[in-house]
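Removed: one protein chain of the complex. Kept in place: all other protein chains.
This part shows chain A:
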Amino acid sequence: MELAAKELTVRRGKKEIIKHASVFVKNKQFVGLIGPNGCGKSTLLKSIYKSLTPESGTVYLDNLDVLKSSEKQVSQKLGVVGQFNEMSFDLTVEQMVLLGRTPHKKLLEPDQPNDFHRVDEALRRTRLTDYRKRSYLSLSGGEKQRVILARTIAQQPQLMILDEPTNHLDIRYQFEILSCVKQLGISVLAALHDLELAVMYCDYVYAVKDGDVYAHGKPEEVLTPKIIEALYQIKCQTFINPVTHRLGFAYGL
């Protein structure tokens, strides 16, 4: 599945938060969105997954015009793992994951064996099988995020959007979540904070600054000291990590 978001503009009050930004995700590509806090990464993602209506621009998933299609049509192809997922009521892990099947259900259709198999599969992929009956609210932040990921996997999307999915998570969960997503072999658009994670997982990177795309390209092309300094206003040296043989970053003021 290919995503083409062209010339998106989002305005809140008089301020343009996103200015004619365009983002493309090719089939089965893992695309990263990097940039400082408040640069508009989340807003850009929200305007792609219909949580916000952009003032102008188009969003296409293959031939599907996202902005003109119903939420249901879009959600059958596009899954989202959001930043924070709190609620006032409690459900079990299994019930939460089963909600991922919602886009594929008709109004009065009961849950079919197929739905339960999808849930099993999603729980297995996120290593939550033993958590099936646990209450969602009793879980830790990392576990909750895995449940949300499992719900999104059960949704069977062809494109997954992740909005800083590894926020507040410790190193192991960061790797687990992103590896799990990578193994799905679907198109991914992910806002990421950690540049080393971006190097590890992304095929392509968009650097966002002040609501516009500042640079884009392969991670090695975009994550240069010059661009990083322009984005984050911090001095940075890059090097090849002798252990991982990947790009590493050393920051300082």
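Methods note: a residue touches a chain if its C-beta (ideal position, glycine included) is under 8 Å from a C-beta of that chain, and two chains touch if they have at least 3 such contacts; residues count from 1.
We adopt the following convention: contacts and distances are computed from a predicted model.
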item	value
"Formate dehydrogenase", "Iron ABC transporter permease", "RNA polymerase, sigma-24 subunit, ECF subfamily" or "Porin" - which is the UniProt name of the missing chain	"Iron ABC transporter permease"
Residue of A:Asp120, A:Glu196 or A:Asp210 touching the missing chain in the full complex	A:Asp120
Contact partner of the left-out chain, one of A:Ser22, A:Gln95 or A:Thr224	A:Gln95
Where the missing chain touches chain A, by residue	49-51, 70-76, 78-80, 82, 85, 87-92, 94-95, 99-100, 102-103, 105, 107-108, 113, 116-117, 119-120, 132-133, 135-138, 155
